[in-house]
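Excluded from the complex is one protein chain; the other protein chains are retained at their positions.
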Amino acid sequence: MEGQLAHIGAGLAAIGSGAAAIGVGNVAGNYLAGALRNPSAAASQTATLFIGIAFAEALGIFSFLVALLLMFAV
Amino acid sequence: MASSTTEATSHAADAAASAPGMPQLDFSNWGNQIVWLLITLIVIYFVLSRIALPRIAAVLAERQGTITNDIAAAEELKAKAIEAEEAYNKALADARAEAQRIVAEAKAEIQADLDAATAKADAEISAKAAESEKAIAEIRAGALESVKEVANATAVEVVAALGGAADEADVTAAVDARMKG
């Protein structure tokens, strides 16, 4: 019974991955919108884009990790 | 996964190697991985910092230097070409000036020769003219004398023909008077 609850928890935690996907999409979309408005400044901001994506994605990875822990370690 | 016991039996081999289902969380082999990772990192660090990176930096610097040198050499060659062109233009101008000078000199020489010849010819012509004039004057003088003689003789004959005796002296005086008149 407890193991099954852990699996439900893992599924709930996996929702966080989807939330992180929204965040990454937000970062990339806003970058694209800004880049189309001012293409000359776009090239200098790709590093910032990747850092932003990395930060947004890190939180999704956290929830993925929680899911994995619930699946395999609990 | 109906129960953890069936999982344990079916994964008996794995379970022996890693007690929790996730190999990453099997802390018994962390020490081994960390040791090998540190050895790997140290090897990579020394390989890169001692051999690879200085070599690539040297190659890049050398390439930069070569490019700079080539550009400098090209600039130098360009300057040389411009210099050569200037020298050529100068030589051309010099040659042209020289030629003009020679032409002018030759012209002046010819002019001098021509002037000298003209002067000489003029002198000769004037000398000849003077001579001729003299001769003409002589001839004219001679002619006058002859006319007088002829007039005298004619006058004597004319007088004789008219039946008179002509005094030679009178006739001559008369002819002279006439000729002067």
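General remarks:
In order of appearance the chains are A and B, and numbering begins at 1 in each one.
Everything that follows uses one rule, which is that contacts are C-beta pairs under 8 Å (C-beta built on N, C-alpha and C of every residue); 3 or more make two chains touch, one makes a residue touch a chain.
Quick note on the criterion: contacts and distances are computed from a predicted model.
Comparing "Branched-chain amino acid ABC transporter permease", "Sulfurtransferase", "ATP synthase subunit a" or "Cytochrome C oxidase subunit IV family protein" against the UniProt entry of the hidden chain yields the protein name "ATP synthase subunit a".
For the chain missing from the display, the contacting residue among A:12, A:32 or A:51 is A:51, taking the whole complex into account. Where chain B meets the omitted chain, the residues involved are 1-2, 6, 10-11, 14, 16-18, 21-26, 28-41, 43-45, 47-49, 51-53, 55-60, 62-63, 66. In the full complex, chain A touches the hidden chain at residues 47, 50-51, 53-55, 57-58, 61-62, 64-65, 68, 72.
We adopt the following convention: only the chains that are shown with their structure count from here on.
For this pair, chain A with chain B, the centres built from the Cα atoms lie 77 Å apart. Chain A makes touch with chain B in their complex at residues 3, 7, 68-69, 71-73.
Residues of chain B that touch chain A in their complex: 1, 3-4, 20-22, 25.
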